[in-house]
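Take a look at subunit A:
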Amino acid sequence: MKQMRIDPRLNAHGKRTSLIGRIGSTPTLLAGTLMLAVLVLLAAFIPFISPYQPSEQNLSAFLQPPSAEHWLGTDQLGRDLFTRLIYAARTDLKIMVLAEIIPFCTGLFLGMVAGYYGKWLDTVITLITDTFIAFPFYLIVIIVAFASGAGERGIYITFILVGWIVFARVTRGLTASFRQQEWVASAQTLGLPGIRIILRHILPNVLPQAIVVLMTDMVGLLVAIVTLGYLGIGITPPTPDWGTMISDGQSFITTAWWLSAVPGFAVVYTGIALSLVGDGLADLWRKK
Partner candidate 1 sequence: MSYNIILEVEDLSLETKQHQKLVNRVSFALGKWETLGLVGESGSGKSLTLRAILGLLPRGVEKVAGTVQSDERTAMVFQDPRGALDPLCPVVKQLSEVVRFRQQVSKKAARGIALELLERLGLPDSLKTEDRYPSQLSGGQCQRVVIAIALACKPSILLCDEPTTALDVTVQKQIIETISALQKDLGFAMVFVTHNLAVAAAMCSKLCVMKNGEIVEQGETLELLQNPQDPYTQMLINSVLPVPELEGSERIWN
Partner candidate 2 sequence: MMKPSKTLSATAGNKSRGSSRWLAMVLVRALVVILCVTTAVFFLIRIVPGDPSKMILGEYSTPEALESMHHALGLDLSLGDQFLRFVKILFTQGDTGNSIISGTSTRELIADRAPVTLLLIGMASVFAIIIALLLATLAATNKDKLPDHLIRIFPTITLGMPVFWVGLLLILMFSVRLRWFPVGGVGEGWGGTLHSLALPAITVAFSQIPTLVRSLRAQMLDVLESDFVVTLKAARIPRAIIMFKHVMRNAALPTLMLFGVNLSYLIGGTLVVEQVFGIKGIGSLLFSSIAKRDFPVIQGIALYCAISVVIISLLVEIISRWLDPRTKGKS
């Protein structure tokens, strides 16, 4: 991974004001933000947009192809696919964001501590990450999600346990490289305590890269949530979720292929949006 060079003298305030101004000048960032905005707005206002409820069944109108009445058709129980799709976005996006908060913070903290203090602390944290990485990602996610019980809670527990690894690895490397640099040494000679140097000086420099990684990681997390739903150990019906929608539609793949295809496209759409935001932010911060 290429490291971005960030001017350590830049203050957080200056960065924030120029950020908004520069979103427009970075096309990938603009496109990604717009794509996300469309999805979030749809999810927020779906009760006013759609006349249907997500679980409203209509057995006289099942498996209908797309029409003016049902924009994306209906499923095997006659539920409106578009309505369910957007309600599912509510579920999945909410879980995606919430499930990422704790792992992001712990990973960042552990990575900085390991990279800054080195020695035995670093050895221990590296050993833990090495152990986790030995398990294939989906294997560990599936087993932990199953063990902690299907449903939202299981997903949060799973990602609190395994989600921090990525951030810890990235931050550890960055912090270790910053540690070699003069401005850290000069802060040390001033007698600042380590935790202060970490929070005041290293964190602002590690954060941009960590946020870029966060964007890509959210895509992976979303795909994992959807995969768990598909396998029946994630979100449980009747809560609408893209994964369970794909799995429900699988039985009708020969007759009504869009039932499985469309929720998948929603995942891909969100993935593209987040990737674009990530790439855009990386470009933005690299330009400085």
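We take it that a contact is a pair of C-beta atoms (placed from the backbone, for glycine too) under 8 Å apart; a residue touches a chain by one contact, two chains touch by 3 or more; residues count from 1.
For anyone wondering why these and not others, all candidates are chains of the complex that A comes from, given by their letters.
If you're wondering where the values come from, they're calculated on a predicted model, not measured in any experiment.
**Student:** Could you sort through 1 or 2 and say which touches subunit A in this complex?
**Tutor:** 2
**Student:** Contact residues on subunit A for candidate 2 in the complex?
**Tutor:** 1-2, 127-128, 130-144, 146-149, 173, 216, 219-220, 222-223, 226-227, 230-231, 233, 243, 246, 250, 253-254, 257, 260-261, 264, 267-272, 274-276, 279
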